[in-house]
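The complex appears here minus one protein chain, its other protein chains still in place.
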Amino acid sequence: MQPLQNAGYDRAITVFSPDGRLFQVEYAREAVKRGTTSIGIKCSEGIVLAVDKRTTSSLVEATSIEKIFKIDEHIGAATSGLVADARALVERARVESQVNKITYSEPIRVDSLSKKLCDMLQMYTQNGGVRPFGSALIIGGVYDGVCRLFETDPSGALIEYKATAIGSGRSAAMDIFEEKYENDMSLDNAINLALQAINEATEHETTAKNVEIAVIKCDDEKYTKLSQDEVQAYIDEVISEDESEE
Amino acid sequence: MQPLQNAGYDRAITVFSPDGRLFQVEYAREAVKRGTTSIGIKCSEGIVLAVDKRTTSSLVEATSIEKIFKIDEHIGAATSGLVADARALVERARVESQVNKITYSEPIRVDSLSKKLCDMLQMYTQNGGVRPFGSALIIGGVYDGVCRLFETDPSGALIEYKATAIGSGRSAAMDIFEEKYENDMSLDNAINLALQAINEATEHETTAKNVEIAVIKCDDEKYTKLSQDEVQAYIDEVISEDESEE
Amino acid sequence: MQPLQNAGYDRAITVFSPDGRLFQVEYAREAVKRGTTSIGIKCSEGIVLAVDKRTTSSLVEATSIEKIFKIDEHIGAATSGLVADARALVERARVESQVNKITYSEPIRVDSLSKKLCDMLQMYTQNGGVRPFGSALIIGGVYDGVCRLFETDPSGALIEYKATAIGSGRSAAMDIFEEKYENDMSLDNAINLALQAINEATEHETTAKNVEIAVIKCDDEKYTKLSQDEVQAYIDEVISEDESEE
Amino acid sequence: MQPLQNAGYDRAITVFSPDGRLFQVEYAREAVKRGTTSIGIKCSEGIVLAVDKRTTSSLVEATSIEKIFKIDEHIGAATSGLVADARALVERARVESQVNKITYSEPIRVDSLSKKLCDMLQMYTQNGGVRPFGSALIIGGVYDGVCRLFETDPSGALIEYKATAIGSGRSAAMDIFEEKYENDMSLDNAINLALQAINEATEHETTAKNVEIAVIKCDDEKYTKLSQDEVQAYIDEVISEDESEE
Amino acid sequence: MQPLQNAGYDRAITVFSPDGRLFQVEYAREAVKRGTTSIGIKCSEGIVLAVDKRTTSSLVEATSIEKIFKIDEHIGAATSGLVADARALVERARVESQVNKITYSEPIRVDSLSKKLCDMLQMYTQNGGVRPFGSALIIGGVYDGVCRLFETDPSGALIEYKATAIGSGRSAAMDIFEEKYENDMSLDNAINLALQAINEATEHETTAKNVEIAVIKCDDEKYTKLSQDEVQAYIDEVISEDESEE
Amino acid sequence: MQPLQNAGYDRAITVFSPDGRLFQVEYAREAVKRGTTSIGIKCSEGIVLAVDKRTTSSLVEATSIEKIFKIDEHIGAATSGLVADARALVERARVESQVNKITYSEPIRVDSLSKKLCDMLQMYTQNGGVRPFGSALIIGGVYDGVCRLFETDPSGALIEYKATAIGSGRSAAMDIFEEKYENDMSLDNAINLALQAINEATEHETTAKNVEIAVIKCDDEKYTKLSQDEVQAYIDEVISEDESEE
Partner (left out) sequence: MQPLQNAGYDRAITVFSPDGRLFQVEYAREAVKRGTTSIGIKCSEGIVLAVDKRTTSSLVEATSIEKIFKIDEHIGAATSGLVADARALVERARVESQVNKITYSEPIRVDSLSKKLCDMLQMYTQNGGVRPFGSALIIGGVYDGVCRLFETDPSGALIEYKATAIGSGRSAAMDIFEEKYENDMSLDNAINLALQAINEATEHETTAKNVEIAVIKCDDEKYTKLSQDEVQAYIDEVISEDESEE
């Protein structure tokens, strides 16, 4: 990125550069890349969302570091980037879910919700007077027994993944997924894989206290956060195994 | 493109340069040129739309890479450029189609829909506070037994083609069309030609998994996506034949 | 045109330069000058509109290159400049015509329509947040048996002509008109003159396929497009004669 | 006018320069100075308006070069500067006249109309988002038997004259008025004086075809355009006499 | 005033410079300083307003050079600076007077009116999208037998004077007032003093034709303009006396 | 203050500089520092407000130099900075007082009024399209027998003082207060102290004519301006004593 050469095209909102890029959108993506690592994995039994929530101070209440959010009974989201932007997006997602429930008397589809959010994100890249959102979301959920896992980005682009990661550890996590992901993984294996990836992305600093995991199972279609003890159990299994591997 | 010499005329939205050009529109076209290749062919039996949907990662759900969209029963669109902009345009096209159906109790004409979209695109190049759309669309459909194939561009210009291509492989694909296109091709031949063009545009990396094809036949006027097996059958025919040719 | 010396006065919309010029309007005129050649001739028997519609590719459906438009039963327009801007203007002209018909139960006068369009064009040069239109129109029509032929420009100026041309070939065409135009020409002669002018403006590349001609006759007051065969007949006469002249 | 020294103060709309000048207004005046010459004379018998309407091409319908406008039965205006701006002002003047007639059941006073127009002109110099009008008007009329002759300028200033001129020939015309104008001139003499002034301003190129004259007489209070023959008669008298004088 | 050193602080509307000045307001004051001289004097018998209305051309109807305005029966104003801005302010003052009369069934107080105007002037220095008014007003009037004389400036500041002057001759006139003004002057003496001041300010070019005087007497509380003959009488007395003094 | 180094951060309204400062607000404070000196003292018996109202010309009606304002029966304000801004603030304060009286049938509290004004001042520093107010107010009043003395600044900050000063003489006056102020002063002593401070701030130029004093006593809760004679009496006491001291 060369600020001096691009001077002029990247300052105004929603303006193209000579090579057809929207710099403000690319810079917003940088805000996501600077964020903590968040992970989503889709497996045969459901969706796993996992986030790194390390804090710099022991005085912080770890519960207030919200990076995984329940959107609706059957949908969750893991976020990265500017935390206030992420919270605003999550708030919007919750409203959309409720509106859908009230209007159609049934829960919102995971893909419908994701598209609605991305439509809004796109508008923030095309209209003046606002800036793009500096956050990405991994949206996972189950609808009619089918698991879906989407990733949004500041441009409003929407991609469905089997397993994905956002934030500063994306590259490390994706390498692990490329190597070890299997379509027919059990939920337990998926959680283990998520922990391995987070551990790698955080340079082996992952503990039960600074990771948070939520799952949405195919059968009950319910968003559930794992307790710290449950996380600990998985960590004991994964990290030690992982360490011994090395 | 020389940013230093044009300094000043290309930054503000909707402002002319001394030689009568709208730089923001030209830069939006660059966004299209950087996109993946999408193709449309009109033949005696119908319309063929084909897109390159290669992904960089095996973790991506290929189905989520949407570049061909069903607009209405009888109309489809292939897109290139900024994906979120394209989705916003497609969404608009679908709304226009439904509004027409409700208002006049009949499906929208392919040319009417294309013009409506281009009217909107033009407004995004003339009014302040917005940027032009960074996407092009190939809109194909059948109305009253007549096939039509249009290409929109960020300026709002609209051209009807016998065969056309947008995105980074446009030049390679158009060369093939200029050489091999025939007005009275059968649908099978048109699909074969589309695959050849995509294959050329993607530097021979086309497989049944990373190409998507939709057809709208003159007789039933229905948009239909080809299954991966159907695509494979055509590829077997085209690519091998193509390779043997060289 | 010296961008460096004018720096500052020509960037903002609707701002005067020290010598009292509106640069944005002048630059919009450049967009017209870069366009294809369009021609209008008024003769004793009616109006002739003719346009150059050469395309760079044989894959383009020539019918989609619209440069002559029917505005109402008795009025047509030939355009040059940015095609999307021209289409937006034509759309507006059609609406004005219909509004007039509904309000007053009679067709709109050719001069009233032209003035209404120019009033709108002027507003686009005086108010902030928009840019001038980058298109010119030659509007021809018959009302109460009287032929009228107007030319609009991006500033909103309106001039009535006996014969005029817009676009890149304006100069070549006007030279021919100055030399050969006669007030009491027959319609046949006017069409021949139009073809000579287009042929000159396109450097002798005019064929029946890449020129389009529309006439509005004084007696029936109906806009009619000439078929390709009819155009061919005139071309045979004009071009051969023209060649033999040289 | 030194653009380099004034850099910054003259670009933004409605901003003062350090010496208390509004550059945009002064630049708009330049647009008037670049316009064709228009003249107004008040005499004991009525008002004379005269304009130079030479065209560069014989193909232009001279009648479409409108520089004298009938505002109401008893009021006319001669314009100079940007023609589309002038037409917009005239349109406004006509609306004000009609509104007055409907509201008060009597024609508008000449001074009331002029002030209303100038109020609008002033607002275009003080509010953001618009530019000043690049046209001046000479408004002449008769109300209750009294002749009035006003000149508006882009700042919204309003001055009443016995005889005045706007446009590129203002200086030449005013010299003639200063020398030859008499308060108790007859209408014939006033027309002769107007023609002398126009002839001088156009460097002796005035003919009956390229000048247009309108009069509003004190007795009938009606705006009347002179026919080309009537103009010719005056010209024969004035120009020959004028030539012989030299 | 050093434009180069202040660059940046003085361009945007309503922005402070580092030393706490509002340049746009100061530049508007320059517009007043470039204006013609206007004078107001308060004496025991009433208010005198006097203005210099010299014109550069004998063709101008002197009556149209309005610099003294009747605001209401009992209030007048003398103006300097941009004439169109002054007229807009006067128009506003008249409306405020009428509104007061209708609302409270009594004439507006001189100080109330002046404050209302200054409130508006202040808003034009604080809100974006407008520029300050480039005019100053001397407002004089009588209410309940008490004479008041106010001066407004572009900032919205309001000062009451015994005698004051605005425009290019302010300094010369104020010197005369400082020397010769007496609280218990008669109206005649006040008029004489006003003429002396105007004469000094115009470098002894004052004649009955190019000066205008209005008085509001304490007893009848009526705004009255002096006829040219009345002015001449005073001039004969003052100027000759003045000349003989020197 | 170094304009060259801060270039860019201090021009736009409501924008932070890299070190977290709002330059526009700081520059507005400079406008206050350039103003005349105003003083407020709270003592056991009430509030004293005093202002320097020297004028440069004897022609100014000293009564029109308003720097102390009665806001309500029980509240007064002394101002410094831009006079028109101050008047606008005072006007607002009066409206708030009346609204409170009408709504709650009792006078407004001194602190409530001060906070309401500061809320408005803050909004003028955070929203675009306006500039901060260039004035400070010392608001003094008595409510329920309790004296309060507040100072507002352009940022909207609000501080309660025992004794304070604003304007160019603030520093000199505050030194005197720090040295001589006592909590249990009588009103007479407070007035004497105020005069000493003003005298110091004006470099010993204070006379009964160019100082204005208002008091609000604890017992009657009424705002009262001192007559010039009363002021003279205090001055005789203070200044002579003061002189003899030196």
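Each chain gets a letter, A, B, C, D, E and F, in the order it is written, and its residues are counted from 1.
Simple rule for what comes next: a residue touches a chain if its C-beta (ideal position, glycine included) is under 8 Å from a C-beta of that chain, and two chains touch if they have at least 3 such contacts.
Computed from a predicted model, the values in this text were never measured in an experiment.
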Contacting the left-out chain in the complete assembly, out of A:24, A:97, A:196 or A:210: A:24
Out of F:36, F:125, F:189 or F:206, which is the one that touches the chain we can't see? F:125
So that we can see where the missing chain sits, which residues of chain F does it touch? 8-9, 12, 14-22, 115, 118-119, 121-123, 125-129, 149-150, 155-164, 174, 177-178, 181
I need the residue numbers on chain A that touch the omitted chain, in ascending order. 1, 3, 6-7, 10-13, 23-24, 27-34, 57-61, 63-65, 81-85, 87-88, 91, 124, 128-134
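Convention: only the chains that are shown with their structure count from here on.
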Expressed in steps between touching chains, what is the minimal separation of chain A and chain D? 3
Chain C and chain B are one sequence twice: same or different residues at the contact, by the over-half rule? different
Field rot_deg for pair chain B/chain D, CA superposition, rounded to the nearest 5 degrees, holds 105
Determine the centre-to-centre distance between chain D and chain F, using the mean Cα coordinates as centres, and give it in whole Å. 56
Any idea how many Å lie between the Cα centroids of chain D and chain E? 31
Indicate the residues of chain D shared as contacts by at least two other chains. 12, 128-129
